[in-house]
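Only a single protein chain was left out; the remaining protein chains are all shown in position.
First chain written, first letter: the chains are A and B, and each begins at residue 1.
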Amino acid sequence: MVYQSTFTCNTRGRGTYNISAQVEQHIHNSGIRTGICSVFIHHTSASLIITENADPSVRRDLETILHRLAPDGDPAYEHDYEGDDDMSGHVRCMLTHDSLSIPVTQGASGLGTWQGIFLYEHRFGHFSRRLTVTILGE
Amino acid sequence: MVYQSTFTCNTRGRGTYNISAQVEQHIHNSGIRTGICSVFIHHTSASLIITENADPSVRRDLETILHRLAPDGDPAYEHDYEGDDDMSGHVRCMLTHDSLSIPVTQGASGLGTWQGIFLYEHRFGHFSRRLTVTILGE
Partner (left out) sequence: MVYQSTFTCNTRGRGTYNISAQVEQHIHNSGIRTGICSVFIHHTSASLIITENADPSVRRDLETILHRLAPDGDPAYEHDYEGDDDMSGHVRCMLTHDSLSIPVTQGASGLGTWQGIFLYEHRFGHFSRRLTVTILGE
C-alpha cells in the first residue's frame, strides 16, 4: 500500500514548529499498520529535525549552536540576494534534514517518548512551507 | 513485502558502536532481496552514522570535531538538567542522523566496502538504546 498527501505549515519567523500531530494524523488516515513514513520538505531554507519535545529551551539551545555554525550575514558569503538569513538558511538545511523516515508500527508513528517532529524555519519572514508525507507498508 | 523488527544496543559511554552485523542479520531474516532497509533510533541523545569501518582513529577524529561543534556544558546552553552532556547530545543528534536508508540488493545490504553502520552514543552514561529496522521490497 502507498499513501501520499501534502500539507502546508505557515511559519512566522525563524524557529521550530511542532508538526508531530499532523504527521500522526496522516499515518492514521493512511490505514497502514506497519511500514515507513517519509516526510519531505520542498524548500531550501526550511528543514526538518527530530528532537526532544518537552522543554522548549532545548530548541532555543539548538538555535544558539546553529547560529554559531552558520552565521547570518557572514562576510565570507557571496550569495546574499535576499538578506542576512538567505545563505545561512541554505547552510542550516545542509546541516539538518530535508526528509525524515519514521517507522510506522501498529498504525502509529514509532517515535520515542521524547521525540517530536519539527519543521525548522530558518528565515526571519513568514512563509507557507509545503511538505509531502509518503507512507509505504501494509 | 514488509519486515519490521526492534533491537537494542547497550551503550557504555560516549562513542560509536558498530551495528552493521545486526542490520545485516535483519535483512537476511526478512527474506527481502531488493528494496530499502530503514534503521531508526528512538532517542534524542544517541544517533546513527555511516562511516569508514576499518580504522578506529576515524571515529576518534569524528568525535574531536563533534565535540568542537557541540561543546559539552557550553555556557550558552539553557538546558542542562541532566549534566554537561545533556544539551550537547541533542545538538549532536541534530547534526547527525535519526534514521538511515540503505539499499537492499541480492538479499544483503548494499553498503560499500568501507562503509559501516554505527550507533553514536552521545551521553557519558550507560543506556539501553532501542532501534527499529523496517525493510520494504520484494
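Throughout what follows, a residue touches a chain if its C-beta (ideal position, glycine included) is under 8 Å from a C-beta of that chain, and two chains touch if they have at least 3 such contacts.
Small disclaimer: the values here were computed from a predicted structure and weren't measured.
Peer 1: Which listed residue (B:T6, B:S20 or B:Q115) would be found touching the missing chain in the intact complex?
Peer 2: Of these options, the touching residue for the absent chain is B:Q115.
Peer 1: Among A:S20, A:T34, A:T64 or A:S99, which residue is in contact with the omitted chain in the full complex?
Peer 2: Spelled out, the listed residue whose C-beta touches the missing chain is A:S99.
Peer 1: By the contact criterion defined above, which parts of chain A meet the unshown chain? Give residue numbers in ascending order.
Peer 2: Touch set of chain A with respect to the missing chain: 2, 4, 36, 38, 40, 42-44, 69-70, 74, 76-79, 81, 87, 90-91, 93-95, 97-99, 101, 130, 132, 134, 136.
Peer 1: At which residues does chain B meet the chain that is not included here?
Peer 2: Missing-chain contacts on chain B: residues 34-36, 49-52, 55, 57-58, 60-62, 64-66, 69, 95-97, 100-105, 110-112, 114-115, 136-138.
FYI, only the chains that are shown with their structure count from here on.
Peer 1: When the C-alpha atoms of chain A and chain B are each averaged to a single point, how far apart are the two points in Å?
Peer 2: 20
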